[in-house]
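Sharing a structure with you now.
Complex shown without one protein chain; remaining protein chains in place.
Our next item is subunit A:
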Amino acid sequence: MAEIGKGVTAGKLAINVQKRLTRAQEKVLQKLGKADETRDVVFEEMVANFNKQMGEGTKLQKDLKAYLAAVKTMHDASRRLQDCLADMYEPDWFGKEEMDALAEDTDTMWLDYHQSITDKSLQDMDMYLSQFPDIKARIAKRDRKLVDFDSARHHFTSLQKGKKKDEAKIAKPAALLEMAAPSWAQGLISAHQVAQTNLSYNQAEEDLGRAQKIFEELNVELQDELPALWDRRVGVYVNTFQSLAGHQEKFHKEMSKLSENLNDIMTKLEEQRQINQSNTQSYSQPGWDEAETAVGEEGWIDDTDYEAQPYTEPNWDNDGANVEQGGWGDDQYTQVELDGLGQVGPQLDAEKSRIPQIWGKHPKNFTDFICKSDVNEKRLFCFLQVKAVHDYAATDGDELELKMGDVVLVLAFDNPDEQDDGWLMGLKESHWFQKKDISAKGVFPENFTQRV
């Protein structure tokens, strides 16, 4: 419009202003009840449906968008969890590659899901909704044109009514004028008057016709489109939710499979670890002291809070055999220290058979182990208990100081070669109860003691 010229724009502006004034005028008249308003109840119902439909569609679109956002969040959270596991995973654990592959597949699955819903459901919804603004504009235009039509109608009607009155009004003065007019002008004035009135009348008639045509054109279009659109909504909803449900079903089925796979890997990993634990005797850890005792097998911290899943307390070192430690010598395993877990059985049987070798002098008497346990369930198994019948002053760092009456728990030598005739290796019972370790063992002359 601007290209044509200022004059035309100004003209157009003027027309628009005029239009608006007329409409406003008409509306006021209608409101005041001075002019009747064309009402189309049926059409109004259609418009109501239209608005409802647009509202429904808009809500659906909003919900879909929110859902997709949640899907993305879920995907991210899921991936972060998976990363935690992957970072923890050591290469020698069962199923490292499967797990990595699983993580990839899961990731892809989420992306596909998000994509397909965006492409199908959301985009269809967007396209569906895009037609509404246009129709809404046309409905509004129809309304305006209807007002124009009414206005033209009223104008014409009033002209019609007023025509007769006007004619009567100007008749007398016109007649007088006629009489006064020269003979050549006779009849011209009245003719002119008639022509004038006829002109405005015709104009109004023409305007009316035009307004009617414009209105009807719009009206007819909309009357066809709106019901059809309203009916189509069912199809749209069906499509949307069918497509959504379809994708969801597929996604959930696949994810279920992947989850199952992950579960299998985890189960097998647990089994593997359990097997490893029971196989290895040495539990790798920094070697603490030279002659210190076994790694504690205090079970895991109280796991009663792990409710739903039976989290089995790992049997870390549930075998009775000790972790290797300096100074003991695995072969001479004749004593066992336990912490309330583990069984003693098989090892001890093996050990028992070795007793005769060690205890050359006393082959038969030491088939039973004596168990010393304190309140904390720490147990020391020893072969023999002796009681000192005489004081003995240790003359060397390796010797055990004895006072008459001390109860001594006899233990095995670290190295049988070290054993001198007549000497035993032992630990004072009092010391055991206090310290619960065998660090203070020492050798002592057997003849200073007596068996109990």
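The rule is simple: a contact is a pair of C-beta atoms (placed from the backbone, for glycine too) under 8 Å apart; a residue touches a chain by one contact, two chains touch by 3 or more; residues count from 1.
The definition used in the following text is that contacts and distances are computed from a predicted model.
Asks: Determine which name in "Cytoplasmic tRNA 2-thiolation protein 1", "BAR domain-containing protein", "AP complex subunit sigma" or "Palmitoyltransferase" the UniProt entry assigns to the undisplayed chain of the complex.
Replies: Result for the unshown chain: "BAR domain-containing protein".
Asks: Just to verify: which one of A:100, A:221 or A:420 makes contact with the chain not shown?
Replies: A:221
Asks: Give the residue, chosen from A:259, A:278 or A:450, that touches the chain omitted from the document.
Replies: Missing-chain contact among the listed residues: A:259.
Asks: In the complete assembly, which of A:48, A:69 or A:452 touches the absent chain?
Replies: Here the residue in touch with the unshown chain is A:69.
Asks: Against the chain that's been left off, what residues of subunit A make contact? List them.
Replies: Missing-chain contacts on subunit A: residues 36, 38-40, 56, 59-60, 63-64, 66-67, 69-71, 73-74, 76-78, 80-81, 83-85, 87-88, 124, 127-128, 131, 135, 146, 149-150, 153, 212-213, 215-217, 219-221, 223-225, 228-229, 231-239, 241-242, 244-246, 248-253, 255-256, 259-260, 262-263, 266-267, 269-270, 273, 283, 285-290, 295-296, 298-301, 305-309, 311, 314, 316, 394, 397-398, 401, 428, 430-431, 434-435, 439-440, 442.
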